[in-house]
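Below is one structure; the comments refer to it alone.
A protein chain is absent from this complex, but the other protein chains hold their places.
Chain lettering (A and B) follows the sequence in which the chains are written, and residue indices restart at 1 in each chain.
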Amino acid sequence: MMDVGRHPNIKLLTYSEVEEVSGYVGNFNVKVRKKARYVDENECNACAECFKVCPVAVPDEFQQGFSSRKAIYMQLPQAVPSSYIIDMEACLGNNPIACGKCLEVCDKKCIDYDMQDEMIDLKVGAIIVATGMDVYDPTELDEYGYRSFENVITSMEFERLICAGGPAQGHFIRPTDEKTPKTIGFIQCVGSRSEKRGNRYCSNICCMNTIKDTVLLNDHYPGIEMKVFYMDIRAFGKAFEDLFRRSKEAGVKYIRGLPGEVREDPKTRDLIVTVENTTTGEVEQHELDMLVLSIGVLPRQDGSGIQKLLTLSRTADGFFMESHPKLKPVDAPTKGVFLAGCAEFPKDVKDSVTQASAAAARAEIILNADKIKVEAITSMVDKEMCTACEICYRACPYKCIEVDRENKIPAQIIEAACAGCGTCGAECPFGAVTMRHFTDDQIIAQIEAILDEDPMEKTVVFACNWCSYQGADFAGISRLQYPPNQRIIRTMCSGRVDEDFVLYAFKLGAPIVLVSGCHFADCHYIDANRWTQKRVEKLWDKLEKMGVRPERLQLEWISAAEGQKFAKVMRELEEMRKKVTKEEVEFTKNALKDLKFKREKRKAKLQADKAKAEKVAV
Amino acid sequence: MAEEATFKCLRCGHEFKMPFDPKGPLVERACPKCQSNSVRRMKEEQKK
Partner (left out) sequence: MADKKNPGKEDDLRIGVFVCECGLNIAGSLDCEEVRKYAETLPDVAVSVLNKYTCADPGQNEIKRYVKEYDLNRVVVSSCTPLMHEPTFRACVADVGLNPYLFEMVNLREHCSWVHLHDRKAATDKAKDMVKIGVARARHLEPQIEKTVPVTKAALVIGGGVAGIQASLDLADSGIQVYLVEKDPSIGGIMAALDKTYPTMDCSI
């Protein structure tokens, strides 16, 4: 921590929040609000004179409310920067009648009640998101009695109680009588691995944290009786098992089973824990002086702010999603943004440090280059065709399109930020946007080549580059056999598959068309494949209205690892294809015989407008 | 309690009910019978 404060290359902006981010990889513009702390952090030498005279006392958040702090305070004794701050909500204010005592005693005159928030503009090439975690509040689990019984504490509160810098100077005491407990219990998985309350995921750190706590207690107070109630102990990391063994050798009892009920003896304030020991199958009662709830990790509850600023995505559990779960575990989907620590998923100090170093190294690849190459496969706009309707902007997962509907300024792609999914191209109602290297012409030529001979024999398959195309590759690598009737057209993302392409394939006599992409959680373009789903749903309605069986358009999410699924889908589609009759294909072709591509319609309109204008001019 | 809607699998024809929130975020859908993602929400008039 100290190293950060004095490193010449680090500018520390504490009590600050990022409010705006614009730009793109290599060239982000960031606005940071540095909130007023009412004490000049550069001048303050933490002499604590102000602290002594401050008459206000409020609960100290850092000490989990076990002790109090003043209105002028340091967040923690080793704070970096080592400077006081005034909590203005608690402060009585600089009114000679009310208070102003700190101002009087401060020799360095570094207190300023009128300090204002400051806006700071930064230019950076890369961003690392290390926004951390929140902890689970076990109040809702009333069977554990966290709010009802004072001697039930959380593992975070335990940390402060045992700490030499904590409210009891490291004398581990129970809240009700300030005596060191003789028996103590720990309940694991509080808020974790639960289908009903709390979270489904394993919070990763709580098993080892409890094991550490038991070893710590045994070191401080040999002879203290400790019981851990658990469902599994996950001690998988380097040196973890050794520590677990040390804990067991110290006499800590590990009881498999999570308590069903905790009661308090009103006289002694001891706790009576009822638990089914699933090893013996018997219901047991344990009388304990104190109980520690090993609470789980939550994603930051204010995470949506950063998510929006940086166009990140979050998995269903609320943690930020990486670009690829195995191969790009620290890259965020937005180029030039990287993830570190618990923002990505619960992890311990070592893993946080590891990931942080990895994120720094990934960022350095960009930052140590004078210039970086940007994706050549980006979208492009035909300005004349564009009506500035802003639909592309709404569809763009990266918001890398500048367009102004009000002032009729046509869309423009910020190419460095464009990842090339092509959703804008597919969503544009006027055919004004297309993708480099995956142009309408190229894809239409492929559809024509597929269907110009024996169209009844073929299934047209659109597959996204990252998942379903690779799923097909994996089927091949696994030598999974399937009928030879499908023809694959690769796009970068299923979001690129324009309704024109699907309808054109039907117009040329395709019996079955499949649109396939990544599972929702795997989309390589944040959420571009949501647009695929919406579009396919619309097409089902459209086909039905025309009298075409919507079943002939199929949708499938196939990951790169799902070779089995790809082969299965191919076999199923072949069965479906065989059942499509010549008559219904002819009917479809006829129903679509007047199909015009969006861009053709728009061109015709522009030409008509032009002709009209010329006529008027004449 | 989330609203429910009727869905039809366009692969195997299976019809089923699933929670559906028209205002909520899109979710990935799969047929409980054949696991296909070609799952279509049936509107009132299409239910017959």
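The working rule: a contact is a pair of C-beta atoms (placed from the backbone, for glycine too) under 8 Å apart; a residue touches a chain by one contact, two chains touch by 3 or more.
Small disclaimer: the values here were computed from a predicted structure and weren't measured.
*Asks:* Please provide the labels of all shown chains that the missing chain touches.
*Replies:* Those shown chains that the absent chain touches are A.
*Asks:* So which of A:Ser294, A:Thr311 or A:Gln355 would be touching the chain we can't see?
*Replies:* Selected residue, touching the omitted chain: A:Gln355.
*Asks:* With respect to the chain omitted from the figure, which of A:Arg436, A:Arg549, A:Lys589 or A:Lys603 is a touching residue?
*Replies:* A:Arg436
*Asks:* In the whole complex, not just what's shown, which of A:Glu104, A:Glu364 or A:Asp404 touches the removed chain?
*Replies:* A:Glu364
*Asks:* Return the single residue from A:Lys70, A:Arg160 or A:His286 that touches the missing chain.
*Replies:* A:Arg160
*Asks:* If the hidden chain were put back, which of A:Pro429, A:Gly476 or A:Gly547 would touch it?
*Replies:* In the complete complex, the chain left out is touched by residue A:Gly476.
*Asks:* At which residues does chain A meet the chain that is not included here?
*Replies:* 1, 3-5, 7-18, 24-28, 30, 32, 37, 62, 64, 74-76, 78-81, 83, 85, 122-133, 135, 156, 159-160, 162-164, 166, 208-209, 211-212, 215-216, 237-240, 242-243, 306, 340-343, 348-349, 352-353, 355-357, 359-361, 363-364, 366-377, 415-416, 436-437, 439, 441-442, 445-446, 448-450, 453, 458, 465, 469-470, 472-473, 475-477, 479-482, 484, 487-490, 567
The rule is short, and it goes like this: only the chains that are shown with their structure count from here on.
*Asks:* Round to the nearest whole Å and give the separation of the Cα centres of chain A and chain B.
*Replies:* About 27 Å separates the centre of chain A from that of chain B.
*Asks:* Give the list of chain A residues in touch with chain B in this complex.
*Replies:* Residues 519-521, 530, 533-534, 537, 540, 544, 550-551, 553-557, 565, 569, 572, 576.
*Asks:* What part of chain B is in contact with chain A in the complex they form?
*Replies:* 10-11, 25-28, 34-41, 46
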